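Note that this complex is displayed minus one protein chain, with the remaining chains in position.
Our next item is chain A:
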Amino acid sequence: MLLLAFDTATPAVTAAVHDGTAVLAETYQVDARRHGELLLPAIGRVLAEAGVAKQELTAIAVGVGPGPYTGLRVGLVTAAALGHALGLPVHGVCTLDAIAHQARAEGLTGPFTAATDARRKEVYWADYDADGRRTAGPSVDRPGDLAQRQVSVGAGALLYPEAFPGAHGPEHLSAGALADFAATELAAGRELLENRPLYLRRPDAQVPAGYKAVLPA
């Protein structure tokens, strides 16, 4: 297996190549406003570093969020287009699952919560049990509306210490963890998600300026 994985659901633009056993190469840049510019060069770089030609790839795994929409869509449409052009299957992974996988790989045990910044004073979050299985979420909420979480990871947790006391890293996701999560799940015969965004919120139905009433009522 030669898996290309990437994620744009957090401020990090990150890509990795995984051979079914280990991560061969990984890149990670934090720049929440430049997902569109950075992603494809990052993909090219990580393949070159891994010594893998794009024609040798066997699958793509992409983080499908939840995450801020504009950046999120960069990853999803890139995955869809690459899958189409290269004839590869595209697997979706909940970005919070990948962060949880990364936290466990970095040594965190016990039940915990993974939370990312949903902006507008909200967090995207999910709960995981001691075996790493998701037990609640993904959801989007105001931190103050959640019961206090004692153990938590992710930038969303770090931002709101009252709801998430003692929160720690990883702050954002590294694609190596996403690749490893996907490879593990696929090897275990479990299905991953479709390549569809987890928006969790309905679109803001607001038409931009220019449609105001002309005469006072």
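Note that contacts are C-beta pairs under 8 Å (C-beta built on N, C-alpha and C of every residue); 3 or more make two chains touch, one makes a residue touch a chain; residues count from 1.
Operating definition for what follows: contacts and distances are computed from a predicted model.
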item	value
Listed names "Pyrroloquinoline quinone biosynthesis protein D", "tRNA N6-adenosine threonylcarbamoyltransferase", "Formate dehydrogenase major subunit" or "Cell division protein FtsX", matching UniProt entry of the absent chain	"tRNA N6-adenosine threonylcarbamoyltransferase"
Identified contact with the non-displayed chain, of A:Ala5, A:Val23, A:Leu39 or A:Val140	A:Leu39
Of A:Ala80, A:Ala105 or A:Leu158, the one touching the omitted chain in the full complex	A:Ala80
On chain A, residues whose C-beta touches the chain left out of the figure	34, 36-41, 43-45, 47-48, 53-54, 69-70, 73-74, 76-78, 80-82, 84-86, 197, 199, 203-208, 210-211, 214-215
